[in-house]
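Single-structure report; data block below.
One protein chain is absent from this view; the other protein chains keep their places.
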Amino acid sequence: MSKFITILEGLDRRWIFLAMAISVAGPILYIGITGKTLPETPTPTARAVYKEIEALSPGTPVLLSFDFDPASGGELTPMATSLVHQCAARGLRMVFIALWPLGPQLIDETIKRVILADYPNLKEGVDYVNLGFQSGNESVMKVMLTDFAKAFPITKNGVAVGDVVALKGIQRVDNFPLLITISAGYPGAKEWIQYVISSSGGKIKMVTGCTGVQTPGLYPYYPVQLNGLLGAIKGAAEYESLVNSSLAPKDSSAAVPAKYLEAQRRMGPQLGAHLLMIALIILGNIAFFAQRNSKVRATS
Amino acid sequence: MKPSKTWVIVVAVIVVLVGIRMTIGQGMARAYVERIDQSVEVKANDTHGASTEKWTEWHPVAPKKFEAAQKADPSQTKFAFSWANTIGLWLAAFFTLAIFSFLYRDNPGYRLAEAVIIGVSAAYWGVIGFWDTLVPKLFGALTPNLVHDQVLPSLPAPTNGQVVAMCFALALGLMLLMRLAPKGGWISLWPIAFIIGVTAGLKIVSHVESDLVAQSIATFKPLVQPIVSSESAQSGWMLWPTIWASFANILLVIGVLCCLTYFFFSVEHKGVAGRAARVGIMYLMITFGAAFGFTVMGRVALLAARIEFLFDDWLWLIDPAGKRIVEVASAIGSMLC
Amino acid sequence: MISSALILCAISLDSSGASDVGLANTSITAAGNKADLRGKIPLNELGQEISAPPAAISISAEDVAWDAGGAIKISWQPAAGTTSATKWIVERSEVLAAGQGAGQGPGQGPWTLVTEVPIAETNAVVSKLSPDASFFFRVTAVSPNGSSAVTTTKSAAKGHWNFFISAKLPLFCAILLVSACVIYFILAARRGRPMKVRRIAALEAIKDAVGRATEMGRSILFVPGIQDMDNIQTVAGLTVLGNVSRTAAEYDAAIEVPTSRSLVMEAAREAVQASYLAAGRADAYNADAIRYITDEQFGFVAYVSGRMVREKPAACFYMGCFFAESLILAETGNSIGAIQIAGTAESSQLPFFVAACDYTLIGEEFMAASAYLSGEPDQIGSLKGQDVAKAIAAIIIIIGVVLATGAAIAPQGAMPAALEWLKGVLGS
Partner (left out) sequence: MAEGSPRIMKRLVPMWIAIIAGFVMLLSAFFPITESLGETVGEIFNVVAAIAFVLGAGSLAKVNLAKISRRDQGWGYAAITLICFAITLVVGLGKIGVPQSTQFPLLGWSGEKDAEGSIFGWIYEFALVPITSTMFALLAFYVASAAFRAFRAKNLEAILLLSTAFIVLLGRTFAGVVLTGWLPDWASGLRLENLSVYIMQVFNTAGNRAIIIGIALGVTATSLRILLGVDRSWMGSGD
C-alpha cells in the first residue's frame, strides 16, 4: 500500500495523459464498431429549447446565428445538426448568419447535411438563406436592432437581401420571434443577450447551444433573458434524442441516420473520461491524505 | 539535437502499425472527388453579350460512391481519386499526431507543426482581413467602382457617412504605419489613444446597462415564494415546492451579497465583513467547481472529435457516418455483438 | 386588394400556418414543406368562414416621442366580432408629388411591406424611417381565405428627431451615479484624504515574481490576453503591463510579450517603451521582445507553450481576456515551475487559473490591479469610489428583495406596485 502511495505522489503527469487517451479512444472504437449508444433523459433546459421551436407555426422566420468555428465543432456541430433538423421539420423560415469568420462554411455544411439531404423540397432563398459572415462583433448586433438589411446587406452568394423572399417582412431583428444561437465564445450567446435580447423588450425569445465552458456563465440569464439552453455535448445529446424521438416515424423501426446520432455517440467517450476524472480526483486525495498523515506522524 | 532512441522506436512502431493497416482490407486514408460541371447563363448587358460560362469543379465525395461507380462502370470519369486531398489527409494526420506528441515532451515534430501553424494562420487572418474587411468596407467606400466591377457586384453604394468614416479610418491606419517610417513613429500612439478612449467610453455604457442594472434587477427575488397548486387554486400553497423555491431564492440572494462583499477593496476581511467574504469565497469555489466540471465535458468532446478523425478518416477503422463499405470494422462488430 | 405578387406569396406561405390549426395536423406535419401545400387545401373543406375577413375600422399614425428618431407608431381599431384572420400586414408609402402614383390614393405611391403582426395586436412601431420624409400607412387583415379591404391613414405622418432618448434616462443616471462616486473619491484623495485598501496577495506577489526572475537570470512572460484593443480587458491588461514592465526595467529583468493582435503589439510596445524610459532604462528596451505571433487562437497558444518549454521563463503573467487557452498556458507554465499570476474578467476561465496558477485576480480585482500597482492616491481613491457604488448596488438589491418578498406574500397590497416602480426607475 505505501508503495502505491509513493507512486501516486510522484506520478508523472504523462501517465495521466495516457490514461485519458485510452479512456476516450476505447469507447470511440467500441461504439464506432458496434453502433450502440447510451440512453438520454432530457433536462428542463434542453426540453425548453425543443418547446420554443415547436411552439412556432410553420413559415415563421427564425434567425440562426452560427458563432463558432471548427475548433469547437466537436461540441457544437451535433447541436447545429439537430437544431436545423427540427427547424426544417417544423417548416420554419431559416435565416442563417455568422458573427465568426469561419461560421458560413459551417452553415453550408449543416445545410448540406440536413436540408439538402433530407428536406430537398425546401428552396434556398425562400425557405432558408445563408447571409454569411459580417465582421464587427456586437456592433453588428446593434445595427440589426435598427436595420437588419444594413447589418447583412448581401447573402453569402452575393444576392442583395432586398431580393430574398425568405427575408420578406424582416425589418429589424425583432421581427424574428425566435433567435437561435450556437456559440463558442466571443461574440456569442452572452453578447446576443446583452445587446439584442435586453434591448428588444421581450419581443424576441432566444435559445442557445453553447460549449461547456460557457454554460455556467449563461445560467444566470435562464429562463428570463434566455429561454432555452443546450450545455455542451450532454445538452446536445439530450436535445438530439428529443428531436429524433419526435421526428421518427411511429410505424417504422428504421434506424436513425448516423449523422443524427453524433452527440449521443460522443457520450460514450464522455463517460469514460468522466469516470477517469473521478478516479483521478479520488486517487489525488488518497495521496494527499497519506502524505499528510505521514507528515503528522513524523512531526509527533 | 538528434532524436533520442525512444523516439526512433515510437515512430518506427507507429509506421509499422500503419503499414500493416494499409495492407489489410480496403487499406486506409484515400480521398476521392466528384466532377461537377458548372454551366451558367450570363445575360447580356452594356459591356458584354449573352453567353454561357462553363467550367469544371471537383468536390470531395465519400469513398463508397467512388467504389459503387467504379463497380458499375470501371471506365467512368465522374469520380476520381484525389492526390491533393489524399496528401492533405495524411498531412492532417501527421499534424494531429505531432501536436499530441507535445504531451510527452517538446520534439521536432511539434516544432514543425508549430512553425507551420504560425506562418499559415498569421497569413490566413491577414487574408481574411483583406477580403472580408478591407475590400468591402474600405475599398468599397473609397473605390466603389473598382470593388463593384471586380469583386462584389452586389455591394450597395456607399453613403457619404461611410466614405467619411473610411477616410478617417484610413488616416488612423496610416498614422499607425508611421511606426515603420524612419521618423515620426511617435504619431502611432495617436490612433492607439483614440481606440483606447473609444473602447473605454463604449464599455461603460454596455456594462452598466446589461450587467450592473440587469443583473441587480434579476436578483430581486422573493424570499418566500408561494407555489400554488395548479389543479385547485383553493388548496393554497403547496408546502414542499414552496419551501424549496423559497430556500433556493434565499441562498441565491445571500450568495450574491456575500460574493459582492468579497470584492470590497476598502474593507479588510475581518469581523462581519470577513465572515460574509468567507461565505462569498465558498460560493465562488462552488461556482468554479461547477464550471470546471462542465468544461471537462466540452474538452473531452473535442478530443473525441480528433480521435474520431484519426480512426475514421485516416485509419478507416470505424465508419459512423457510413462513408465506406467497411469490412474490417463490421467483422469485429459482428464478433462483439 | 393585394398590391403585389410578393405579398400573395407571403399570404399563401402563411395559409399553411392557419391550416395547421384548422385541420388539426392532418397534412402538414409529415410534409414539413409549405410549397406543397400551396393551393392544395380546398378552402371549403376548412368548414369555416369562406369570405375575406373584415377590414380595420380606423387607423392612425403618430411620431414616437423621445426615441432615436425616425420611428412612427401605427395604431388601428379592428372590426368587432371574431375573425378567422391570422395577421395584419402593415405597409407604407412615401408621399408623392401630385400626379404621380396613378391608380393609388392621392399622393400615395407604391406600397412597401413594413411588417406583419399577429391578429391580436392593434399597433406596430416602424423605426428607422427617414426622419425628413412623411409616410402614409395602411393595414390589411389576412386570413387563409383572403385579405380584407385596406385601411389607410388619412394624413401622412413623420418620425421626428428628438434631442434625447428618454428611455435611456435611468441608464444615464446610473452611469452618472457610479461616475460621481468614483470621481468624488479621486478628488478626495487628491485633497489628501487617506485611503486604505485591503491587501491583495496576487498583486503583492508581482514584485517578488519579477525579483525572482532577475535572480535566476530568466525572462518574464507577459500575455495580455488574446483579444484586440476593442476589448476593455485588453486595455486593463496593458495598464498592468505598464506597471509590471516598469518594475522589470528597475530590476533589469528581460520581459517578453507575445501578442495575438497587431494593434495590441503596437500598444504594448508603446506602454513598455515609455515605462523603460520612465525608469531611466531606455537603452534596455527591446522592441522585438514584444511581437505579433498570429491572430489564430490556437496557433498563438502553440507558439507560447512551445516557447515556455524551451525558454523556461521564471514568471508568467496572464492579464487580459482569455478563453480556452487559459489552461494550456497555465498547465505548461506549471510544468516548467514558473511563478504564475493570472488576472481576467472572463468568468468561465477563472476556475482554470485558480486551479493551475499560484495567484489569480478574480474579475473586479483584475480591473483594479493597475490602480493598486500604481500606488497613486487618486487611483486608490477611485477604488474606494467603486466600493461605494457597490454598496449602493447591494442596498438596491436588498430593497428589491424586500419588495419582491412583500409582493409575493401579499399580491394585492402596495408592494407589487412599488416593486414595478423600482424596476422602472432602474430602467427595466
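In order of appearance the chains are A, B and C, and numbering begins at 1 in each one.
Going forward, a residue touches a chain if its C-beta (ideal position, glycine included) is under 8 Å from a C-beta of that chain, and two chains touch if they have at least 3 such contacts.
In this text, all values refer to a predicted model and were calculated from it rather than measured experimentally.
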item	value
Option touching the unshown chain, where A:S65, A:T110, A:N175 or A:Q270 are the choices	A:Q270
Selected residue (touches chain absent from view) among B:Q225, B:S266 or B:T287	B:T287
Residues from chain A at the interface with the omitted partner, ascending	11, 13, 16-17, 19-21, 24, 38-39, 41, 43-45, 70-74, 105, 135-139, 142-143, 146, 157-159, 215-217, 219-220, 222, 232, 234, 267, 270-271, 273-278, 280-281, 283-285, 287-289
Those residues of chain C which, in the complete complex, touch the missing chain	67-69, 161-165, 168, 171-172, 175, 178-179, 182-183, 186, 228-230, 232, 235-236, 238-243, 246, 261-263, 265-267, 270-275, 277-279, 288, 291-294, 296-299, 301-302, 324, 327-328, 330-331, 334, 345, 347, 350, 352, 354-356, 362-364, 366-368, 370-371, 374, 376, 378-379, 382-383, 385-386, 389-390, 393
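Here, only the chains that are shown with their structure count from here on.
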item	value
Where chain C touches two or more other chains, by residue	230-231, 298, 347-348
Chain A, residues touching no fewer than two other chains	71, 213, 216-217
Contact footprint of chain C on chain A as seen in their complex	13, 57-60, 71, 88-91, 93, 119, 121-123, 126-127, 137, 146-147, 165, 168-169, 171-172, 175, 185-186, 213-214, 216-217
Chain A partner contacts - residues on chain B that touch it in the complex	103-104, 128, 132-133, 152-156, 206, 209-211, 214-215, 218, 287, 290-291, 294-308, 311-312, 317-322, 329-330, 332-333, 336-337
Of chain A, residues touching chain B in the complex	14, 17, 20-21, 24-25, 28-35, 71-75, 101, 133, 135, 138, 153-154, 158-160, 193-195, 198, 211-213, 215-217, 220, 224-225, 231-234, 258-259, 261-262, 265-266, 269-270, 273-274, 277
